[in-house]
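Take a look at the following structure, please.
Note that one protein chain is taken out, while the other chains of the complex remain in position.
Each chain gets a letter, A and B, in the order it is written, and its residues are counted from 1.
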Amino acid sequence: MHQMHGTGETGAVQPAIELRGIDKRFGAVHANKEIDLKVDKGTIHGIVGENGAGKSTLMSILYGFYQADGGTIHVDGKLCDIKGSEDAIAAGIGMVHQHFMLVETFSVLENVILGVEGGAVLRDGVDKARVELERLEREYSLDIDPDAIVGDLSVGLQQRVEILKALYRGAEILILDEPTGVLTPQEADHLFRILATLKEQGKTVVLITHKLREIMAATDNVSVMRQGAMVADRKTAQTSPEELSELMVGRRVLLRLEKGEANPGATVLQVNDLCVDNAQGVRKVKNASFTVRAGEIVGIAGVSGNGQSELLEALGGIRSASEGSVLLNDQDVTPGKGVDAAELRKRGVAHVPEDRHRMAMVTGFTAKEAAILGYEDDPAYNNSILLDWHAISKATANMMLEFDVRPDDPDLKAANFSGGNQQKLVLAREIMRDPELLLVGQPTRGVDIGAIEFIHKRIVAMRDAGKAVLLVSVELDEIMSLADRILVMCDGVIIGEVSAAEANERVLGLMMAGVDPNEAKAVEGQA
Amino acid sequence: MSNVVQLPRWIDVGVLPLLNLLLALVVSALLVLAIGENPVEVVEILLYGAFGYDEAWGYTLYYTTNFVFTGLSFAVAFHCGLFNIGAEGQAYVGGLGVTLAALYLDFLPFPLMLVVGMMAAAIFGAAWAYIPAYLQARRGSHIVITTIMFNFIASSLMVYLLVNVLRPQGSMTPESEQIAEHLRLPFIHDMAAAFGIDMASSPLNLSFVYAIAASILVWMFIWHTRWGYAIRTVGANAVAATYGGIDPGRYIIIAMMISGALASFMALNEVMGVQHRLLIDFTAGYGFVGIAVALMGRNHPFGIFLAALLFGMLYQGGAELSFEIPTISNDMVVVIQGLVILFTGAMEHMFRPRVTKIYTAWRLRRDRMEAA
Partner (left out) sequence: MENFELVILLLDATLRTSTPLILAALAGMFSERSGTINLALEGMMLGGAFAAAAVAYYAGSPWVGLLAAIAATIALSLLHGFACITHKGNQVVSGMAINILMSGFTALVGIALFAQGGKTPALDKASRFQPITLPGAEAVRDVPILGPIYFELLSGHNILVYIAFFAVPAAWWVMYRTRFGLRLRAVGENPGAVDTAGISVVLMRYRAVVCSGVLVGMSGAYLSTAQGASFLQDMTAGKGYIALAAMVFGKWRPFPALFACLLFGFLDAAATRLQGVILPGIGEVPVQLVQALPYVLTVILLAGFIGRATPPKALGRAYVKER
C-alpha cells in the first residue's frame, strides 16, 4: 500500500519525516533533549506525553516557528533547513495549531489564500482559489462555505478551515496539535474521519495529544515523550493504554487515590436551574441543578468548552447568572445581584480557578502579594488603613510551610515559582481560610507528578474535614479518583449523574458525548 | 530555575534608566554639535542657569513642583494599567475650580482657603477625569483617545469661559480677575524671611511642600493600602482582580479620579501660588512633561521626584540657554524631553538583553572564581 507512494529507492520507503538529535532550550527549561523521530509516509503517527513534555515545542520546530539549538530535520529523506514557516510550507508541511491561527474578520477564502494569494492583485488569485477550494472540500468532505466569515463559525468548523489552509498549500504532511481539546465528541469523530481520508490519499498525519483513547483509536504508530525526551516508539496495535500511560509518567500511575468512604452531611450548595451566558450572549450553562453536601466531593466531567468553566466562574461570583438561583447554606447567593467574588469569599466560598496565570494570581507580584489576592480586606492583613506587610509575610511563610511551597521565600516573584508550587500557593491561600465550600477547577493542570499527589490528598482532606468540594476537571482519571459523585456536562447541560462506584471511562465517555445516562449504562452493560 | 539570572534591583531601577537617559542626552549633544555649538558649554550654561545662583534654585524647584504633580498623576493611572494623556486638560479644569473658589469664596480666611482651594482643584480635576474613566470602565472606550479628546474639549471650554464669562468687564485680555491678596499661597522666600532667613525671591511657594507631601501620600497609598493593592492588581491582571472580588471598573474610575486630582494640584502652584489669576493655557504642556517624568521615575514617587527635579533644571536652565546662545532656543528642552520619553519610555527595553548578558557573564565568572 505504501509502496505506491514510495520514493522507489530499492524497496525501502523513505520516512516522510526524520528528526535527528533535535535539541531546544528556553532559558533554563530544556524543552527538547536530543530528540530522534521517524514518521512513515502515509501513516497517522501519534505523539503522546503529559502537558509540558515538549511535544508542542518539537512540532513548532518542525514547522519553523522556533529554531532548534541542535539537530537536523529530514523530509522525504532530504535534509531540510527550516528557518521559518515558509520553509516548512515549501517542504510540504502543514500545521493545525492548538490556538487557531485565523483572522476572524476574514472570510474562509481570504484566510485560506493568506500568504499564497497568487499575485499582487487579489482578483487574479481568488477565482482560481475558489475552484481549488471547492475541489478540496468535496474530496475531504469538509463542508465549509468559502464566503462565511470565520469568526461566525463554530470551533469545529474553524479547525477545518485550518486543515483546508494546509491542504491548499499542498501539504503532504499535516501536524495537528491537541486538535480535540476544544471539540465536542461529534466534532472529534468527524475530525478523525477526515484524518482517515487524508491517510487514504497518501498524506502523512502527525497527531499530538495527551489523550490515550485517541491514540489507540486513530493512529498507526505512536511515540511517547516525557520531560523533553523521546522515551519510546511503538506500533499502536502492539501497545496498550496502560503501557503508554506508564511510559508517559515514568512510573505506575496511582489511578485510584487511597481514600475512605464519604460521609456526606447537610446540603451546603444548592443550584437551581442556573443559566449562564458568555460575553457574546451565548448561553453556556443551561438550567443546571444540583447540590453539594458537606463532606463530599462532587466532580463535573466533560469535554473542555462544554460550560464547566462558565459554571465554575459563576459559582465563584465572576460571572452573573442569567436565570436560576444559587443557595449557600439556604441563603441566596445567586451571582450577579450584588453577589460578587468578594461577597462569596466572606460567606465561606473558596475558589481555585481553572487558569492559574490568567486568573488565580498576578505573576508579576511577589508571593506575599499573590497570597492575599481576594483577602486584602481581611483585618488580619491591615492596620486600620495601611496593609500590615509584616503580618502578611508571616502568613505567607506559614502557607508555604503548610503546603510545602518551594522555595519558601515570600518576597520572590510569583512568576519564578514552578507551576506546581504556584498552584500549591493558590491552594494554600484558599484552603487555609477554612471555607465551607471549595470550588476547584483543573487543580493539577501543568503541575508536576509529585505535586499532583500532594494536591489530591489536600482536596480529600478538605472533604474529610466535613467541607463541601466541587471539582471541575477534564481529566477523567482525576475526576474518577477524587469525586464521590460525578456530574457530566455536555453542551451546557448536566446530562446525568454517576456515583463513583459505577463510574468508568466508557460510561462517562458516552455521557460526555451527549448519550443519555441510562442508555450509556445499558450500552456498557451489553459490552 | 536557578540559572535564570534575574537582574538585581539596582540595575533594574538604577542602571537601565540611567543608560537610557544617557542615550537621550548623547543624542541631544549631537544635535547641539550639528547646530554648530559646543555641548559642554551648553551643559555649563544649563547647570549655571538651574543652580548657579540663589534665584535659579527657586525657579528650578518651582518648575519641579508642577512636574511632581503631573508625574504622580500619570503614575497613579499607570499603576491601574491606564494611560492618562489627559493631565493637561484635568489641570486646566482644576485651575478653574481653584479660581472660582478664590473669586467667589474670598471671604474665607487663608487657612480655610488652603483646604477649600485644594478641594476645589481636586474636585474639578477629578470630575474632568471621571468621564473618560467611566467610558473606559463601563463602555470600553479607549482611554488614550478619550483623554486626548478631553484635552481639546477642555481647551475650548476654558477659552469660552475666559472670553465670555470670567473676563472682567472692560478688560480685553482673556483672563480672570486677580484673586484676593490674602488668599495667595505664600512664597518660600517670604516664609523664610519671617524666620529671619534671607532668600532670593522666586516663584517657589508653599505648594512645593505640598508636592513633597503628595509624593509620600501616593507612595503609601499605592504600596501600603488595600486600595493601592487593588489598583495594582487591576493594572497587572484585570481578570485576576475580578476573581479576587475587585471590580476593575470601580478601581479604574478611582485611579483616574485620583490621577485627575493630582494633575489639578498643579493649578495650586500656578493659580494660587504664582499667577494669582486664571490665564489661557496656563498648563503650558506641563501635563505632557508628567509622562516623561513618570516614565523616567519608573512610576515611583521617589523616582518621580528625581525626574521632576531634572526637568525643573532643564526648564529653568533652558531659559538661560536661549539668552546666552541665540542659535539654541529653549526648545532644546522640549527636544530633550521628547528624547527622554522616547528612550526611557518607548525604548526602555533596548539595553535590557545586553545588560542581562553582561551581568550574567559577570555573575558566572564570579561564581566560578568563588568555586575555584
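As a convention for this text, a contact is a pair of C-beta atoms (placed from the backbone, for glycine too) under 8 Å apart; a residue touches a chain by one contact, two chains touch by 3 or more.
All figures in this text were calculated on a predicted structure; none of them were measured in a lab.
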Chains in view touching the one left out: A, B
Of A:106, A:389 or A:454, the one touching the omitted chain in the full complex: A:106
Hidden-chain contact residue, picked from the options B:9, B:139 or B:368: B:139
Touch residues of chain B, complete complex, unshown partner: 31, 35-36, 83, 85, 131-132, 135, 139-142, 144-146, 148-150, 152-153, 156-157, 159-160, 163-164, 288, 291-292, 295, 326-329, 331-339, 341-342, 345-350
Chain A residues that touch the omitted chain in the full complex: 26, 57, 63, 65-66, 84-89, 95, 97, 99, 101-106, 110-111, 113-117, 119-123, 125, 165
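By definition in this document, only the chains that are shown with their structure count from here on.
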Whole-Å gap between the CA centroids of chain A and chain B: 46
In the complex, chain B residues that touch chain A: 1-4, 6, 220, 224-226, 229-230, 232-233, 236-237, 239-240, 242-247
Residue ranges of chain A touching chain B (in the complex, touch as defined): 27-28, 316-318, 340-345, 351, 353, 358-365, 369, 372-374, 376-377, 381-382, 385-387, 389, 413, 416, 418
